[in-house]
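With one protein chain held back, the other chains of the complex are shown just where they sit.
Moving on to chain A:
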Amino acid sequence: MTGLTKLTIAGARDALRKGEITSAELTDALNAAVDGADRLNAYAHKTPDVAAKQAQAADERLKSGDAPDLCGIPLGIKDLFCTEGTASQAASRILDGFKPQYESTVTTQLFRDGAVMLGKLNMDEFAMGSSNETSAYGAAVNPWRADDGVDLTPGGSSGGSAAAVAADLCLGATGTDTGGSIRQPAAFTGTTGIKPTYGRCSRFGIIAFASSLDQAGPMTRDVRDAAIMLRAMSGHDPKDSTSADIPVPDFEAMLTGDIRGKVIGIPREYHVDGMPGEIEALWTRGTEMLRDAGALIRDISLPHTKYALPAYYVIAPAEASSNLARYDGVRFGHRAKLAQGDGITEMYEKTRAEGFGPEVQRRIMVGTYVLSAGFYDAYYNQARKVRALIKRDFDQVFAEGVDAILTPATPSSAFGLGAMKDADPVQMYLNDVFTVTVNLAGLPGISVPTGLDHKGLPLGLQLIGRPWEEGDLLNTAYALEQAAGFVSKPAKWW
């Protein structure tokens, strides 16, 4: 059977259950595709042996009739997830050689359902970046190109995940999202990515960046696949005290495409200065698609939106400076070579200077500064108060009957690798202007590919939902997906 690598998860599931294909065939096809795509640098660690074993077990399970949705489905796993016995280094030199002795809860659940791991996916170092360029493995490359043939970013931090899904190097991938790290790369690659409500997926075994913001989620070819994969990833975990002990619905069963009478909010503060006309036009078209599908469109205000990015760039570095204190060269990962007479302080300082890249060092130090004596109230507490106001903005519009909010996913299409080299750090941070509010408020948000720009590159729209109502959000996204009819794929050049 040809075209195995292009199957959706739902399509592969149905073909596997009918016995039309085997997981071993599917896995072989994808391993071959992965091997032929080194130019994209999407996979940091390939695990064909693990995949072969899992595929064999899945095929036996399929024969026995006990086959959950993901049984035999080959997936890529972001390098941020600890996978037992397989390198997991958050794309950082400081975790060089680290092989976890335990499995993250999310991957445990995926494997419980029979999923097959093809390898670990490239990302920005410790998920800090919007272009995959801070990775110790070098940048992943977007399979999409404009006519000029310049290498483009797949976005970040889940850039390898996005590139792999877009280039048919897996049927779906795990991502994580602290400020937009699932939704921005999904938008840059014409794929679908959902960040669920904070607490929906366990954070146990996901290398921590900013614990009050980090959430895992699926990155897939379409909304149905996102629904299937999210269900498997979700659920309460006693090992993560912030994971929610509430039932996980069958999200796929909620995809009716019927959004008649749903109220969709259009926030006026998301019309930011300098936004390209084609992003505005896409947003207008998306609004019309939802209206045509029977939704009620309402203009809304989220007055504290402009303060979301500055609040994020206090809170996230503050939490990172604390979380990343554990990389000290003692228990795991890299330790610097020491000179005669060096003591433990020199060991810490040299190890961390060698092990962390520039962006990670910058954020640790900014976090250290905003938490230091004399500045804690002025920066950190002020940011946490502003965060409360940002959440209150959302609470109010939801209380007034809004079911979901439609915004652009990103302020541009994918940009060239290296294009931001001389920009100051804040310029890169602006990539997350539409996504970061959602993390601060703990809400679910999904990026849906909706169109192409004048260069032929994909653009996405974001839908933001009420807490814990991912099913309803996915259904609205499904209606948008059907109306947009986005079916473009990148032409293979790699």
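Keep this in mind: a residue touches a chain if its C-beta (ideal position, glycine included) is under 8 Å from a C-beta of that chain, and two chains touch if they have at least 3 such contacts; residues count from 1.
Keep this in mind: contacts and distances are computed from a predicted model.
Only one chain is not pictured, and the protein name UniProt records for it, out of "Nitric oxide reductase subunit B", "ABC transporter permease", "Aspartyl/glutamyl-tRNA(Asn/Gln) amidotransferase subunit C" or "(2Fe-2S)-binding protein", is "Aspartyl/glutamyl-tRNA(Asn/Gln) amidotransferase subunit C". When the omitted chain is restored, the residue from A:Arg93, A:Arg335, A:Lys455 or A:Lys489 that touches it is A:Arg335.
Among A:Phe81, A:Phe204 or A:Tyr379, only A:Tyr379 touches the chain left out of the display. If you put the missing chain back, the residues of chain A touching it would be 97-102, 197-199, 212, 238, 241-242, 244-245, 304, 306-307, 309-311, 313-314, 321, 325, 328-335, 338, 342-350, 352-353, 356, 361-362, 364-366, 368-370, 372, 378-379, 381-389, 391, 424-426, 429, 440-442, 467.
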